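As structure tokens, the structure follows; a few thoughts come after it.
One chain of protein is taken out of this complex; the other chains stay put.
For reference, chains read A, B and C in written order, and residue numbers begin at 1 within each chain.
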Amino acid sequence: MKTEEPLVSGPGLEMDTMFVNLGPQHPSTHGVLRLGLTLAGEVITKAFPDIGYLHRGTEKLMETRSYHQCVVLTDRWDYCSAMPNNLAFCLAAEKLMAVQAPPRAQALRVITCELNRIASHLIFLGTYGIDIGAFTPFLYAFREREMILDLYEALCGARLTYNYIRLGGVASDVDADWTAKCREFLEFFKPRLDEYDTLLSFNPIFLARTKGIGVIPKETAAAWGLSGPNLRGSGAAYDVRKSEPYCGYETYDFDVPLGETGSCWDRYFCRVQEMRQSVRIVEAALAALPGGDLMAKGIAKLPKPPAGEAYAHVEASRGDLGIFLVSDGGTAPYRLHVRAPCFINLAILQDILVGKKVADVIAVLGSFDIVLGEVDR
Amino acid sequence: MGIVLDKFPVVAKAVPGGQVLLTSTDYIVDLGRKYSVWPLTFGLACCAIEMMVAYAGRFDFDRFGVIPRPSPRQADLLLIAGTVTKKMAAPIVEIYHQMPEPRFVIAMGSCASCGGPYYDSYSVVKGVDRIVPVDVYVPGCPPRPEALIYGFMELQKKIMGMKLERGGGATAQAEKGSRDLTGEAA
Amino acid sequence: MKPDPVARLLAALPRAESAASPVKDYPTLRLAAPADILAAARILKDELGFAYLEMVTAVDWLGPVSLAGFVSSANPSPFTKKAPPPPVAPAAGAGIAYRPVLDMLWSFGNLQTGQKVFLRLEVPRDNAEVPSLTSLFAAADWQEREAFDLLGVRFSGHPNLTKILTPDFLKGHPLRKDYAHEKDAYDED
Partner (left out) sequence: MSAAEKPAYPQPVLNRKAGGRLLTDTRYWPTELWKSPWSLPRYRAGALWLAGIIIGLLAIGAGVGELARWGEKLLALLNRSGLPPAAVAWAWVLIKLGCVIGVIVANGLWAVWWERKISAHIQSRVGPMYAGGFHGWAQTLLDTVKLLLKEDVTPAAADQVMHTLAPVVAIAPCVMAFAPVLFGTELAAAKLDVGVLYIFAFAGISVIGVVMAGWASGNKYSLLGGLRAAAQIVSYELPRGFSVVPVLMFAGSLDLAVIDAAQAGYWFGFLPRWFVFYPVVGQLAFLFFLIASVAETNRTPFDIPEAESELVAGFHTEFSGMKWSLFFLMEYGYVLLSSFLLAVFFLGGGAAPLPWLVGIPSWIWMTGKAMLMMFVFLWFRWTFPRLRVDQLMDFNWKFLLPWSFANIAFAGILLFLMQRGWGLR
């Protein structure tokens, strides 16, 4: 939606523009993204996102790492939700090795990924509140997230880079005490979601700042290749957990929240609704946690998958994370390409920021919930 | 408009009871700097999330008087939280020089200290001390918020050791490597 | 009944054939000439409803990766006094046809039916020239720039084919197997 059209335009009447760097160091670019904005007054006439400030070249490094060592580097892509990164890589490698994780490991993978989705959406909720100017939801969201991190610490020993999902299964087991604490967290978390609705989702100023801003119709979203809550915010019902279920997602019943107009508020509210669905999934998974061992048999310490190519993609918190893995029979992957959802979601900024005000830039950029670790890899 | 205390040590030494005056001024000034270190809101990678958690409710950096300031002009501490890539190196040096003296740098995480898991990457600067003088290194990938707060308290100890005779921390330091703030190493 | 995209494409493009070693459990089609990709993309998008370009990337089949592309920190580890060796010494796989070629990959998705189609194309390494899909899919813009930046594949017709990830002063394309990294200011100690 163009918030403001210059009323009088024509040759010789153009407003003189000013180039502003929403530079690599800016409170609300969620990391190191540089937005080159050409401003006419407060209205943007041209936007040029410049990325690469966190490009660490992990795709090149993985060509000299064994498969177990590559799992460690996958945590650092989308560091707000590291579990789906591990899962995507392990699924691709397992496809190459034609290995299937045992049922208990698959259930644990679902539980940890969904808890990680809740934790990642809580980070989004907090930082998006700060972008729009409300500082307090950040603290409440991080208080709940701390409880999830306690659960992860007890299970995998780490708070952010878990390295928990390994080739062929998961690293450690869950005991009665952990499941009791997980259920206690879920009980504690449900009323908190209603509290966020009153605190932020239906706050009139928040609605004024986000409803009807940055509207993306369904076709444009598909044309730009958006995925995850950004695509579902525009109404396109595409969720990898439903279209190509992995790790037993077809056994849990959950519905995929959709937005109507694709505005910033719809993308925001899709994520809040997704947290409710993740709570349902974790409860169902905890209830039906099968017994059995954690690791598939026959995974060597230095695996050499047969030559071939495999593509596996999962519904990460920020979109459709895909790993294209090529093996030439060696101990290291021959080529690994990451289909990073944040990298592709970010490209649309060049198009929809034109005609917006500076305050809308921050609202729109925040609503895409990008993580620079995944954009630059 | 701030008070300039560079000449004060010389004057204080001339006055008979000056040494006591000088040490007590040192103490007050260092106490002021110690309890109001304002970092820059500047997160690069995964360590930035742990830094945000350190600001949030459970580990509450505000207990030590820390307010994250968005502008380098008002910041005392440059907290490098994440991997320093070659493309980001020039902006970091520029931001460091925009900060008014006395300024401090904490290299948070193994990426900022020595390149970490990306020790052989073509686009990573192997440690931020190659481009900016660093006061405290916090190991970990990412370091826990308690580790960051412990590193911060180490910086506070270093600040308490600063002397006005040595320019109160505002003396020009070597532009690379770890920084000797209090002159003990000499 | 979901229309079978590969059959439709095989009919439309005479020189294409179903890929010998497909991407595991996804329909893969190997094209013969760079010009076919535009025609195939248009058919997929307009007739078969594959309006979602998921991925554009390439594989460099020159041979095992050369260690010159990795520059580890010169200051040796305090324990061994040597720069750390690469975890896995790259070695040629047995019976792999290494050839100086960039194996391009496009992946299209159909949001309604959830189907996926992979298109493959082999392009010579030295002047890899492929028509750009930005006219059909806006998502191709940045992915093609990334393929150009990291692998050196030129996309003709791309509005703004420049570096996107690597720093400006980095010469060469890092993901090529024979990439050798010249030391710059940030590498010496």
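Operating definition for what follows: a residue touches a chain if its C-beta (ideal position, glycine included) is under 8 Å from a C-beta of that chain, and two chains touch if they have at least 3 such contacts.
Small disclaimer: the values here were computed from a predicted structure and weren't measured.
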Check the whole complex and report which displayed chains the hidden chain contacts.
-> A, B
Option from A:A40, A:V72, A:L139 or A:V256 whose C-beta touches the chain left out = A:L139
Out of B:E50, B:D76, B:D120 or B:D135, point to the residue that touches the absent chain in the complete complex.
-> B:D76
With the full complex in mind, choose from A:E14, A:E250 or A:D293 the residue touching the hidden chain.
-> A:D293
Looking at A:K95, A:R209 or A:R335, which residue reaches the missing chain?
-> A:R209
Going by the touch rule given at the top, which residues of chain A touch the chain that is not shown?
-> 3-4, 18, 20, 26-28, 42, 129-136, 138-140, 143, 147, 150-151, 153-154, 157, 171-173, 175, 177-178, 181, 184, 188, 200, 203, 205-206, 208-209, 293-295, 299, 357-362
Kindly note down the residues of chain B that lie in touch with the hidden chain.
-> 1-3, 5, 28-29, 31-36, 56-58, 60, 62-65, 67, 69-71, 73-74, 76, 98, 100-102, 168, 170
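Rule of thumb we're sticking to: only the chains that are shown with their structure count from here on.
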What is the distance in Å between the mean C-alpha positions of chain A and chain B?
-> 32
Which whole number of Å gives the spacing of the CA centres of chain A and chain C?
-> 23
Where the centres are mean C-alpha positions, what is the separation of chain B from chain C, in Å?
-> 43
Send over the residues of chain C in touch with two or more other chains.
-> 69-70, 86, 166-167, 174, 179
In chain B, the residues touching two or more other chains are 85, 87, 120-123
Which residues, counting only chain A, touch chain C once they are in their complex?
-> 51-52, 55, 57, 59-61, 63-66, 69, 95-96, 219-220, 222-225, 236-238, 243-244, 307-311, 320, 322, 324, 326, 328-332, 334-335, 337, 339, 343-344, 346-348, 351, 376-377
Spell out the part of chain C that touches chain B in their complex, as residue ranges.
-> 69-73, 75, 84, 86, 166-170, 174, 179, 181, 184, 186-187, 189
Touching chain A in the complex: which residues of chain C?
-> 21-26, 51-55, 57, 59-60, 64-65, 67, 69-70, 86-96, 105, 107, 111, 114, 118, 137-139, 141-143, 146, 150, 163-167, 174-175, 179
